[in-house]
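First the structure, then my questions, so here it is.
Here is subunit A:
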Amino acid sequence: MFPLRITGLRFQPNGRAVLDGLDLEVSGEGISVVLGPNGTGKTLLLRLLAGLLPADGGTIRWGEAASPSERLAMVFQQPMLLRMSVFTNVEFALRPQALTSAERHRRTNEVLERVGLAHRTGDCARLLSGGERQRLALARAWAMRPRLLLLDEPTASLDPSATEAVERIIREIRTEGAKVLMTTHNLGQATRLADDIIFLANGRVQEHESAQRFFARPQSPAARAFLQGELPWRIAFDH
Partner candidate 1 sequence: MAHRFRSLVTLLSLLAGVAFAQETLTVASTTSTEQSGLFGWILPKFEQATGIKAHVVAVGTGQALEIGRRGDADVLLVHDRVAEDKFVAEGYGSYRLDVMYNDFVVIGPKADPAKVRAAGNTVEALKSIAANQQTFISRGDKSGTNAAELRLWKQAGIDPKTLAGYKEAGSGMGPTLNMAASLNAYTLSDRATWGAFKNRGELDIVLAGDPILFNPYGVIPVNPQRHPHVKKAAAERFAQWLTSPAGQEAIAAFRADNQPVFFPNAKK
Partner candidate 2 sequence: MSQTLLDALALLGSFDHRLLEIVGLSLRVSLSALTIGTLLGLPLGAWLAVARFPGRGGLIVLLNALMGLPSVVVGVLVYLLLSRSGPLGSYGLLFSPAAMIVAQSLLVVPLIAAVSRQIVEDAWKDYAPEFSLIGIGRMQAVVLLLTDCRFSLTVATLAGLGRAMSEVGAVMIVGGNIDGYTRVMTTAIALETSKGDLALSIALGLVLMSLILGLNVAAYSVRCWASRRYG
């Protein structure tokens, strides 16, 4: 299912192009972080890849196929938690898979252990703190054993220690062999996690570099301006 090749991807609700002929190639290893100013379509890109929205043009190729041949999972910025126990919030996501109930329970307990929620399995998910909710959402995605994990702003509005816990889990998921494609606004997080950076502006990929090179010598003027904090927010809406 890799490399993932995107060519000429367009998305233009009500005629206004948010993604305007985006080209991108993503390998099957490591953590790719999508950076870019607000409104450039970072979240949109993830949703289009997840198949939650139809594109208005362009193609997405998964290796040689038109659709992903292996499982993908996504964690949303505001993760959806059922008014049920922490345990059930992971376990229900395994029900569509052909697993025995014992195997579902084993996997659920295992991931909850690994995200540090083993002591809260019986509690109601809606009563968790922000950091715990995010870890629970990651546990659910992790339990599904995806080949590709899409993360939309996984640590937005979390405090530093909760952010650190989430980053540790993301690294562990990568180590287990899943490809991670995530968005963030936290440049520090990008430097800590990213193997490569995809910089998005004006509806296109302006730069796709290894993290080291991107932060050391950004090539495009837009990326340079973004890193210096000079890029106006409205750039995505410019004509």
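Here is how the candidates were picked: all candidates are chains of the complex that A comes from, given by their letters.
The rule is short, and it goes like this: a residue touches a chain if its C-beta (ideal position, glycine included) is under 8 Å from a C-beta of that chain, and two chains touch if they have at least 3 such contacts; residues count from 1.
Since we're looking at a predicted model, the values are computed, not measured.
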Of 1 or 2, the one touching subunit A somewhere in this complex: 2
List of subunit A residues in touch with candidate 2 within their complex: 47, 50-52, 72-74, 76, 79-80, 82-84, 92-93, 95-97, 124-127, 144
